[in-house]
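The complex appears here without one of its protein chains, the remainder shown in place.
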Amino acid sequence: MNAAILAVVVLLPVLAGALIPFIPFKNRLWMMVYIEAAVLLVTILMFVTLFNQPQEEFVLFRFAGNLSLSFKLDGLGSVFAGLVAFLWPLATLYSFEYMKHEGHEKYFFMFYTMTYGITLGIALAEDIVTMYCFYEALSIVTLPLVIHTLTREAILAGRTYVYYMLGGAAFGFIGLAFVLIYGTTSNFVPGGVLDFAKIGDHRNMILFTYVMCFFGFSIKTAIWPFCSWLPKAGVAPTPVTALLHAVAVVKAGAFAAMRVTYYSFGADFLRGTWAQGVVMAAVIITIVYGCSRAVKETHMKRRLAWSTVSNLSYVLFGVVLMSPLGLAGAMSHMVFHAFIKISAFFCVGAVIYKTGREYVHQLNGFGYRMPKVFVVFTISGLALMGVPGLAGFVSKWNLVKAALDAGTGAAYLGIAALLVSALLTAIYMMTIVVRAFFPGKDFDFSTISDVEDPNWMMILPLTVFTIAIIYFGVCSGWFTDMLEQISSVM
Amino acid sequence: MNSWILLPVCLPVIVGACLLISLAFDRRKDASGPSEEELKRLHILVFFTLIATTVFTLALVWAGKGSLALFEIVKGIPVYFQIDGAGRLFAAIFCIAWTAVGIYAFTYMPHEGKEKQFFAFYLIVFGVLIALAFSGNLVTMYLFYELMTVTSAPLVLHNGSREAIMASLKYLFYSMCGAYLGLFALFFLYQNCDTLTFTAGGTLNPELAAQNGTILLIAVFAALIGFGAKAGMFPLHAWLPTAHPVAPSPASAVLSGVIAKAGVLAVLRVVYYVAGADFLRGSWVQTAWMTLTLLTVFMGSLLAFREPVFKKRLAYSTVSQVSYILFGLSLLSPTAFEGAMLHTVFHMFIKCTLFLVAGVFIVKCNKTRVDELDGIGKQMPGTLWCFTFASLALIGIPPTSGFISKWYLAQGALEANVGVFGWLGPVILLVSALLTAGYLLPVTMKGFFPGKDYPSVPKDDAPKGMLYPVLFLTAIAVLPGVIPNPLIGFISRIADLVF
Partner (left out) sequence: MQFVQNLPFISIIVSLFSGSLSSIMGGKKAKRLNLAMMSLVAAMSLMVFLFVLGTGESYVYMMGHFPAPWGNEIRIGVLEAGMALFFCVVMLLCVIGGYQEQAAEIEDEKKNLYYIMINLLLCSLLALIYTNDLFTAYVFVEINTISACGLIMIKQNGRTIEAATRYMIMSLLGSGMLLLGICYLYDVTGHLLMSNIKEQVEIIHRTGQYRVPLLVAVGLMSVGLAIKSALFPFHAWLPDAYGYSTVSSAAILSSLVSKGYIFLLIKIFYRVIGFDVIQDSKVVNILFIFGILGMIMGSISAIRENNIRRMVAYSSVAQIGYIYMGFGLATEAGIMASIFHVLSHAATKSLLFLSASGITDSSNDSTDFFDLTGAGYRNKLAGIAFTVGSLSMVGFPALSGFISKLLFAQAAIGDGWKMFPALIALAVSTVLNAVYFMKTVIRLYTPERTAGREGFREIHMTENRTKSAAMLCLVALNLILGLGSAPIVRMIEQGLGMFA
């Protein structure tokens, strides 16, 4: 398999997206067909590539000395790329329906489709420079999506968003510069690339850099104390919140943190140092903090966003355990949380789309009017809580397994944090479910007589995600094996 | 043969799920209640499902062995069912109590409305409970434990008032809190055990356990507190007095009688089938556990004694009585273990009876407070007699069943080498028994002897649909006191295995 295909899957959506405003579509349907076809094509190419892993790298462009844009497919990258490629066509389908009521569709889909390519670029980046480039690009290209509604609130949120994103990248950049100087290569190599002969006794310097770099990249993952952008960005249209701010963008941050930790700085070097302690502390705080805020929040999308904050730090918890098992756990939560959260968001999006209601207390009795949506929501809620038999439990299990294996006090504390967070998750998800299905004795159903399930374009993605959640809940063995194999090369 | 295990699990769950789906369609059409005809069909369906499930379960219990592994929840740990002694005991009593209460509910539920919803969840929880009883490893048990929590919450909030919804959320919160403490323990047990499959006597890997002793003890303690939440053990007991009064009486009956026992089962499994009694014996965990249970026993009785609302009083009584069982388990001695098991069986039926009687009072005369019940015996002598017998059993007056279990418990405490608890335990049990008498018998006395200026009321006993299940439950609650040997024999065989 020619490695050039890696560049194709990255550039194709960017191009296809950039062309959207310039193509004179006959009507909306043609535009939908065009976009969906492009996205599907990329997804198919991506999966074909995943199943015939090209071994060699592909250098797209060299811009200075050892700086180049180059792509290579490896285990970690495949997981992220596969996840994104799987979700994107479905999310696009959903957005066709959803975006009807938001307007400016052409521009929306232009950026939405471009984001696809850029996210794949992060997944397939061979070295830290390429990843950084796409990482920055992701911040910029998603900005129009955040401020899409162009309300005052959206614009303020967009500002916060872009400050955090670029600010994060600025700190991540320090790590990048370090790796270029102190690394044997800028490529991602399992186990890290630091040149210890060069470093000598400057270990603390490197650790300090790592901490800055980790926080920099993790800002996209909304790590405490840099987490407030994510709930604010909830003003974006739901397909954005769901796919980008629960999966693509935020997971790109987690992915970058994985790359930096395991493939650039090297987990062995970091394990047991004060740097690990610092990042672990921040992660544990985020896990609990995000959930507590979610419990307090009454706006549905923001509530889910806070929940994302917490769950992303589950992923980071796996990352900062600095062990192969930790990485496997992090990857599994990255994937499973993606399915769970995107389906929860899509449910909320369906509610907003059909009824315009955005607050939890407005949901009384919806379970009867939108049974399909709320059954899916309930399942995703249960999965998020970590009920066995659903995907959420598996990833939690893998994370805990890694933490137990690490056996440090901080890891145990992390386990406790996971469980506290699971409890809080139960509160903020189940209160919605209870409201929706048990509106109370004197509830007047005529007040919600206009509420109904959305059409197939929304239901289909929801169904697929639900099936995925259940499927991974009941047979995750092969998947866990695969992840452990990927991470065992460390 | 093995896959038959799934039958009693799936049957009620599927029927319940179908009811729920049809409910969604009903609600879409219009809000008017079901017709008489529909109700009847519903009752027949539920009745046969209950009976069939019971029959299948009892058949499995009778067969006495078998195991079944389904898909793997996480790598290496499948959903695994296994029929063993404890599982058989619990499954049998679960399904008897559940069916009896279910039959009672046919007559009770029109009072509350929304029968379809109630019975749908009632059946689903039934299936889950059977699965819980037959769970063969800790993860499977945890799975059904969580499911039980989630699916039983609608039973609590059935009447839909704000109070009920808040109560059900409180119930969910406490249960989840407990479940996650349990999960915490599960993780550590997974790390330190050879297998999580239930094995009498425990599966702890001695080397690892010696290495990680402290954290493992903490973990087990977390499990005790956590699973103890369902069993109403201090400090996670507060949901009981909130949830019971607002739930429909059949729901309170099974919550107290059956679901609390699921908590007992979980504790039993963790202590005797995974961690092993030997690991805990003499450790601080045992001491703390005993302290907590005795505290709960005493506190529950005291609170019940002071409580004027009838169902709340019964709820506090449950708090106290289930901790008798946990105290028995905490002693880690065979006799106490037998006592605990016996008390599990007896208390389940007794408490079901008591709550159902409370339900009769609510339906017939809409009386919820104890002081309103004066002279009720004139109106409903049959019901009150049942109540009286059950009360006596709960207090532990020979020759009723409660006496036997308490005897074993006290004896176990004296036998077990637990220092001060050896005599403190029985004393507290005794005091608590006195308090039990104090809070239950006045109902009987005032009920039958309201005083001479009490207006005579016509005899108007509970309808047959309610009375018969109550009678049946009273009978199986009280009678084992007279012929306890088969049961004791069965339980001592379990005890022999785990010690």
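Letters A and B mark the chains in the order given here, with residues in each chain numbered from 1 onward.
Criterion: contacts are C-beta pairs under 8 Å (C-beta built on N, C-alpha and C of every residue); 3 or more make two chains touch, one makes a residue touch a chain.
Remember, predicted model here, so these are calculated numbers, not experimental data.
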Which displayed chains does the hidden chain touch? A
Across A:155, A:189, A:295 or A:416, the one contacting the chain not displayed is A:155
Out of A:58, A:109, A:171 or A:229, which touches the unshown chain? A:171
Among the options A:208, A:443 or A:471, which residue touches the chain absent from this view? A:208
Selected from A:147, A:207, A:267 or A:483 as touching the chain missing from the view: A:147
Identify the residues of chain A touching the omitted chain, counting contacts across the whole complex. 61-65, 67, 129, 132-133, 136-137, 140, 143-144, 147, 150, 155, 158-159, 162-163, 166-167, 169-171, 173-174, 176-178, 180-182, 205, 208-209, 212, 216
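As a convention for this text, only the chains that are shown with their structure count from here on.
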Averaged over CA atoms, how far is the centre of chain A from the centre of chain B? Could you give it in whole Å? 43
Complex interface listing, chain A residues touching chain B: 368-369, 371, 382, 385-389, 393-394, 397-398, 400-401, 404-405, 412, 415-416, 419-420, 422-423, 426-427, 430-431, 434, 437-441, 443, 445, 473-477, 480-481
Give the list of chain B residues in touch with chain A in this complex. 24, 27-28, 31, 71-76, 79, 139-140, 142-143, 146-147, 150, 153-154, 157, 159-162, 165, 168-169, 172-173, 176-177, 180-181, 183-184, 187-188, 190-191, 215
